[in-house]
Every structure is written in C-alpha cells, then in structure tokens.
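A single protein chain has been omitted; all remaining protein chains appear in their positions.
Letters A and B mark the chains as written, and numbering starts fresh at 1 in each.
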Amino acid sequence: MTDIQYLAPRTLDEAVQAFAASSGKGRILAGGTDLLVQMRAGTVTPHTIIDIKKIGEMTAIEETAGGGFRVGAGVSGAILREHPKLKKVWPGVVEAANLIGSTQIQGRATAGGNLCNGSPAGDSVPAMVAAGAIVTIQGPKGRRELPVEAVPKGPGRLNLEPGEIVVSFTLPARPKGSSDAYLRMIPRTEMDIAVVGCGVSLTLEKGVCTAARVGLGAVAPTVLLVEGAAKALIGSKLDEAALDKAANACRAACRPIDDKRGTIAYRTQIAGVLLKRTAAIAAERAGRN
Amino acid sequence: MSTTTTTTAGDDNKWIGKRTVRPDGADKVTGRAAYAADTNMPGMIWGKVLRSPHPHARIKSINTAKAEAHPGVKAVVTAKDVVDFPIAKSVMLGIQDMRWMCRNVMAREKALFVGHPVAAVAATSEKIAAEACKLIEVEYEVLPFVIDVEEAMKPDAPVLHDHITFEGKPSNIAGKLEHKLGDVGEGFAKADVIIERSFRTQPVHQGYIEPHACLVSVSDGKATIWSSSQGQFMVRAMCAYLTGIPQNDIRAIPAEIGGGFGGKTIVYLEPVATLLAKKSGRPVKMAMTRTEVFHASGPTSGSYSKVKLGATKDGKIVAGEGTYCLQAGALPGSPIRGAAGCAFAPYDIPNVHSVGYDVVSNRSKVAAYRAPGAPIGAYAVECVMDELAEALKMDPLQLRLKNAAKQGTKAAHGPTFPRIGFVETIEEAIAHPHYKTPLAKPKNGVLHGRGVASGFWFNAGGESSAQVNVNEDGTVVVITGHPDIGGSRASTANIVAEVLGIDYRKVSVLIGDTSVIGFSNLTGGSRVTYASAMVVTQSTENVIGQLKARAAKIWKIDPEAVIWENGEARPAGDNAGKFEPMTLGQLAAQANATGGPIGAGTQLNTTGAEGGFATHVCDVEVDPELGIVRVLRYTSFQDVGRAIHPGYVEGQMQGGAAQGIGWALSEEYIYDKNGKLDNPSFLDYRMPVTSDLPMLDTVIIEVPNPKHPQGVRGVGEVPLVPPLAAVSNAIHNALGQRFYSLPMSPPKVLAALESKTAKAA
Partner (left out) sequence: MAKLHVSTTINGEPQEFLCDADQSMLDVLRGPLGLTGSKEGCGSGDCGACSITLDGRLVCSCLMLAAEAEGRQIATIEGMAGEELHPLQTKFLEMAALQCGICTPGVLMAAKSLLERNPDPTEHEVRFWLAGNLCRCTGYDKIVRAVMETAADMRGGAR
C-alpha cells in the first residue's frame, strides 16, 4: 500500500489543475527515465504522479504554418527519429535527443523531461538552445512562451511557476543553407552522461555564415547560449581563425565543476574542441541544404 | 577477424572439443532459469540492511526498539545475533578468516566503511523493511578515516584495527608476503639496462549483472538456503560458523548464478537472512540493490606498486624486484599472493624478490576477482618489460620469447614448471596476422598504436565430488557440486559422453545441493572444468567397469574378457564375436536383473592443476584532442591444455579481455571527500558496453596438461592478467607517452598530453 496517486489526464487543463493542486508534491511523468530512478533512490518522493502521455498536444509532432515544427514535450527520442521530415530540417536536435541513453531509454525519454530534469548535462537541451527553440508553457494562469535557455535556473531548478507544465518546443522554419549538429564528449561510446555537450545551428550564404547559435552543456550550472561563439562565426567563412575564436569564446564561457565525470580543465578544453567539430558538421550539412 | 585453435592434442574425439549445446541452455534463453531472486516461498517476508553512513565510526549503541515496534516488522538483527570470532584468534575457512567475515557481514565494534551493515530488518514488505531500518537508532562516534592505500601506510594515518601491528607499531599493514629467488643485488649488478617504475591502479568491481540475493527458510532449527554463490558448500560452512547452526542442519541450494568472477566466493546476505528467518519464523528473501552491490560487496584492490627489471645487452633478464601494496578494504585479505606470486612467473629470471603488503583502509572489503591480484602484478611487470624492450631496441614479443619460462624453469613463488605452453603463446602471437598487419596511418589527427603483454595464473585443483548414474532407459544423469558460472555443465556433458561413447544429449548434468552431493570446493581459481573432469571421468570409468561386469554376467564370461567401445559392451579376446554387443540402453534395461542400479560416485582432492599462460595483442586508436582511447583490434593467445568446449573457452578469453579493457580505460571506484563511494551505479562505474569493443579474437593453444586425464588446464582467470599492460603499452605506442596509473581515462590522457606539449614548448 502506498499513499501515492497516479493520474493520467487526457487534457492539458486537467493536468495543470492536478499539478497545481499537488502543491509541490506532484511530479510530471513523461518518459520516466529520470523520475523513476529518482523515486527509487528516494531523492524524490511525490504524492501525485501525473502521466502526460495521454495528452494529444504533448505527444504530437506538428509542422507549423511557416515550415517549422512544434514538438510535444512528451514525444520520445525514438518517435522524433522516426519522423520523416524533422530529421532533415533539424538533424542536430534529433541526434541530440537520440544520444540520451540506450535504445531502451530512447523509447521513453523525452525532450520535455530532459529539459525539466534541470540537469546542465541533458543532451537535447544544448541542441534546442542552438536551434532557438521556444518553449510553450501552460499553468494555472494560462499559457506563455520562453526561449528554451531561459527555462533552467540551476541544477534541478527551473524558472517555472507552481503548476506550470512544459507543453511543447517550437522549432523555427529554416532558411536555405541552414542546418545544425550536436556532439558530446563521453568516456564510453554510449550510456554516459555528457561531460561536455555542444549544439551548433547555422546558416550559410555563399560560404559565409550569416546566422549562428551555439548551445553548450555540462560546463556551467545551466546549459549556456554562447553568444560570443556565435558572433565569432557570423560573417566568417568558418575559417580556422573564426573557429579558434569561437572555440575560445566557448572556453571563456565555461564555469564547470570538478566531479566524477570530468575535471574543470578537461571540460573547458573540450568545450572548444567540440565547438569546432560540431560547427564543421553543421556547416557540411548546411552546404547541402 | 577469427577464432582459431592450434592443438598438439589428438583430435579423434567425438564430443570433447566440440561445440555442443549446453544442458541448461534452453532454460536460459527462455527466461525459465531460476536465479537467486527468482524464487518465492509461501509466507515469505523481506529483509533489508541498515548500512553505515560513515567511513569510520565506533558504534556506541544500537537501539532497535522503534523498528521492532513498527507494524509489519517481524525480526531485527544486529552484530549481537552473529556468532563472534574474537580478534585474537584466526579461524580460517578457505582464504577467508572468520574473524573478518563475522565483522564484514555485520559491523561489530566499529563501522569501517560507508555501506557497512549495522543491522537488518525483516518485514512483510521490502518497503516496510526499508522504513523500519530508518527507525533504528545508532549512536556513532565518528573517527578519522583513510581511503587510499599510500595514505593508509603513512605513520600518522588513522589506524583501523588497534590490534594489528607492523614492525611493532599499530598499523594498517595487516600482512606481508615475500618471494625470493637467487640474489637480486648480484643480479642487478650484472645488468646493462635497469628500468624501475611505480604504478597505481584503482579498485574495480567484478561487475556481475546479478546482484547478491538469497531466500532462506528456517524450520525446526533446520535452514534451507537458496542463493547465488560460487559455492554452496562455502555458503553452508560460513552460515554454520556465523549463525551457530550445525552443517547437517543447513541445506544450501545453488541457484543459477548471474555472474561472479570471484565476487560470490564469500557471503554477505545469507547469514543475515538465516538469522532473520530463524528469529521471525518466516522465510526471508533478501536482494541487494545495485547501489548496495557497489558500496558493500567486494571490488578488487586498488594498488601502488614498484617494479624494477634488469637485463643484459642481449636481452636476458637477470633480476626482477617488485613491491605490491594492495588495498584490502576495511578488513585484511587482499590478494597479495596473486600479485607478488604471478607477476614474474612468466619469465625465467634467476634473481627475483617480490613482496606484497596487505593494507587496510576505510572502503569495502575486497573479494576475489578473476586471477585475484595477478592483473595488478602483471600490469607493472609487463609495462616495464615494454620499456625494457624499447631500451634494448628489441621487439617486445621477442624479449618475452627470449626470457619465457618453460619446462624446468624455477618460479620465484615456488614450483618448477612441468611442460607448459607459454612459449607457444608468444610464437603464435608473433606469427599471427594481427601482429604482422601494419598499423593504420594517423588520420584526422587520430593516432594508432599496438601493445602486447603476457600473464600467468596459478590455476587450482582441490576438492570435487561427482555422481554418475545410469537411468533405466540408458540415459545418464551426472551430478557435480560446483555452481556453473559459464558453461561447465556443457564441458561435463562432453566428457561423460566421450568416455561412455554415447550422444551428449543423453547426458543430463545437474548441480547438486549440499545434501545430495559430496563436498566440492568453490567455483573459482579456474578449477571447475579441471577438477570436475577428474571426478566425472573416474565415476564414468567406474560405471563402465560395472557395465562390463553386467555384460559378462549375461554372457557368462569373465568381466576381463569384455571391452567397452562406442557405447557398447563387446566380448573380447577368445570370446570376440561370440555374442552380439550390448548397448548402454540394453544393459540399463536389465540392470535390476543383473545386480541392481548402475552408478558411481567419486570424491577427490585433485592435484596437478598446472599454471596457465597467455599473451595478448592490442591495437588502439587515440583521439589526442579529446583524450579518448578506443580498442580497435584485440587477440588473445592462451594455452588451455585442452579445450573441452571451445565455445566456452573462447568465451572466457573474450570476457576476461573485455573486463581488462574496462579496468585499463574506464572502470574505477571514485570516492568523495567524505569517504563515500561517488559512483555506485552502472551509469558512472563505466564497464565496457557493446559499442565500446571490437570483436575479440582468440587463439586457443593446446599443450595438454600431462597430469590431467583430458589434458585440461584452468582457463577462466588468465584472460584478465595481460590486458591492463597490453592496452597501456598500445597507448604508449600510439602517443610516445607512458602512463603509470589506471584507468587511462580521457581527462588523464589529455592532461598528460598537454603537459608533454608544455614541456616540449
């Protein structure tokens, strides 16, 4: 016997109502790949578990009028990967979501959960930040939008009001010559948490970078939008000097910690290495679009 | 990429050396095989352990009243309930001292590591048991702690055990072991090249996927223990010692075991569950979580070692000196014998001095791990061998070949080797396409390297029992007493089928519990196929004798005039051709009329398990920008004596190589500043996953052991001995940079490369 309640509402309103009513003792269950681990370890002891996977809006991938996408926060990595168009337009976002854990985890884990877990090392977040994703949030006071980088507040903490639920991510339409990529450094080839993660989204016109965004994970209390790195890339032909400058901007932005997964020195150095490699992949893809 | 066998043994066998389907196979691929946590009993309740949050603390008092009063709680036990073995007197059971075992299963005077059991609760559900654990009030006097082996050896280190002294003073050095051969002083004086280096390794866990678990019922003072272990007789004896129940009143039933690698050669939960079952009058089930497995079950030692080798210009090694300081965990018993004993054993060195120190510190007590200590010893020696080869401008395999131990070589740890196959492992490696294939050129900044290393393990014989029974329909049931950890039932079936001359599918092989089969020592030391082959062969030969006698009786001729051939009794000599041969089935059908059931048991203390040797070749690629090392190609060459079932022999070689690669590159126990293990999960304790490894090629070399009926040598442990150095030497070959500390994780590799660049600049 337990005093925990499991709810699987069919509408967002019901979910918000239940979440707000749980007065801080509720947890949203999306893929559950973090929540169940935390419950088992006893670090989280919810009174109400609200399963959002029966809510249509949160489990759908829709194309927006302008050619962008709205991705429900409860869509699993595997579903993202299987979407015929999304991986062509936003390959970096899709590959980032699919680096989260094993095949088994990809069948469950969601970008919404990855963001709301609040870890600076979540793989999908730097890619979403680079993509300029806008997060739709619904709460007791209604709906609002935030850029994805504004959602995390610190490790395990979010800039959300009580009762607010992350509903979806809106990925903008892409001009010609655009693409993105995500790379992370892990000691093994799979099954690790990112020691550094780097997402780059850019647009090329005749070989010149006209727009860029860089997201960096696991090097600070929250995932960073590194504007200095983007500036270094924009206007350049992604030559060695520009890449070096962007890499240094990434290193300068790092405020990492020493822990079991990596050292400060290592993370800082690797942030620059990954920026260059990720930008190269994004540029190569953009050249084909 | 391939697997090959090179044999000097005859190959006219029908089943020995064949890739038969294991008797327990179908159950294991359908989910039916019952492991320790898979069984339930009516009225069963759950046990949970309360563990120390402190790395070192005196236990001043334990108040269990609130837990006992908690609804659903049926029993609580503490060290008071465990039989005490006073510290003054050693009581050995195998390699374990009951003084330490009683303190390891339940903290007595002090809690000695984070995760050390302090009390246990049995309740109607796992959840209630866990809640009740929180209600136990333990008053601790927190003491200073020490984690690292070098720190623990310092004169001002916190001392874990006041009664342990070294050189007259209280110390964490709990033991010393020394092997001496010749005079190293004289030896080094003759050397033209001397290399001396220090090495460090971190504790690594066996990493079996099945957590420890057991189910115990005690009724009328008699205990039935269902558990996953590497020896049901060990479980029985330890539980008898620790609970006071006599051995005849304990029946230990071996569940299928989900991996052990040495880590299940001791008990953690079984005595505790037995005490809880006795106290509550209910069957008690206990299962560790993965976190508990990491915190409180044995990894193998971390180490600090120093090795010195001297050679003459022509590459003859004249002296070797080694010091191995092994971290035992909280209670004495690190594998210094394996480290100090195996390290130099592959080489014919006239002057050797090898010393091991057993050092306690505030981490979980180590347990055996595949060739305990030997990988640590070999890591140091084989890395120095590589430097020696470089200094002598010799090929590293040629240096090994020139100095290889062979028949007649006197090893520092004692024996003079009989016919062994070490030279063959090196020769095969030299001749193999892997060693001859040039390394790939650097591409996109990624560098390639190749390393080699060799290794030795003692192997073991010891006590084994087997019963071979012929059924009425001519099929055969074999019972042995060793838990089957990696396919040994398949080997047993092959042997019995071969000796009897019948199809292996007519042979069933079962593992008996302690009340149905005679004493059999642990599944460990690479002894099971070796020793069980001996008792099974003897039993089967006895059965054949009986079968011949039955045929003789039917034919009314002298039993001496009957031979056994291809599963049939045939009249021989003067009687040849006079009677139709009788099959096993025909004789079995008439067994009752000819004298009763046919069967035979054998119990032996087996000897003659000669050492095993291997040589490994490893190719790596290194990404110098990220510090990542990946193994691209790996080939193991091992003298196995005789491969009874080549599939499972290769499996041992491959599994050991994979564990060694993990040890070299990514696995380690990481402690936080509070003396608590910081990575107790498969997420952060990084064992190799499928995508980390290439195919692991194997070359089975068969130089039969003259002291064994089928020529078997132990196989399971040697494969973990060479990899640490093979990988390390390969990284050096790629980068021109040596590493003296494991694991060679990306931050470490990158830091070393950067400091090299800085020095160059």
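Definition applied: a residue touches a chain if its C-beta (ideal position, glycine included) is under 8 Å from a C-beta of that chain, and two chains touch if they have at least 3 such contacts.
Since the structure is predicted, the reported quantities are computational estimates derived from the model, not experimental observations.
The omitted chain makes contact with just one of the residues B:Gln654, B:Asn705 or B:Ser745: B:Gln654.
In the complete complex, the residue from A:Gly26, A:Gly101, A:Pro152 or A:Gly199 that touches the missing chain is A:Gly101. In the full complex, chain B contacts the hidden chain through residues 19, 21-22, 24-26, 28-35, 37-38, 206-211, 256-261, 287, 289-290, 485-487, 645, 647-648, 650-651, 654-659, 681-683, 687-691, 693, 695-696.
Listed for chain A, the residues touching the missing chain in the whole complex are 1-6, 8, 29, 31-33, 36-37, 39-40, 46, 49, 51, 53, 78, 101-105, 107-108, 189-191.
By our rule, only the chains that are shown with their structure count from here on.
Remark: chain B residues 127, 291, 625-628, 630, 665-666, 670, 678-679, 682-684, 686, 688-692, 745-747, 750-751, 754 touch chain A in the complex. Interface of chain A with chain B (complex): residues 2, 41, 185, 187-193, 195, 259-263, 265-266, 269-270, 273.
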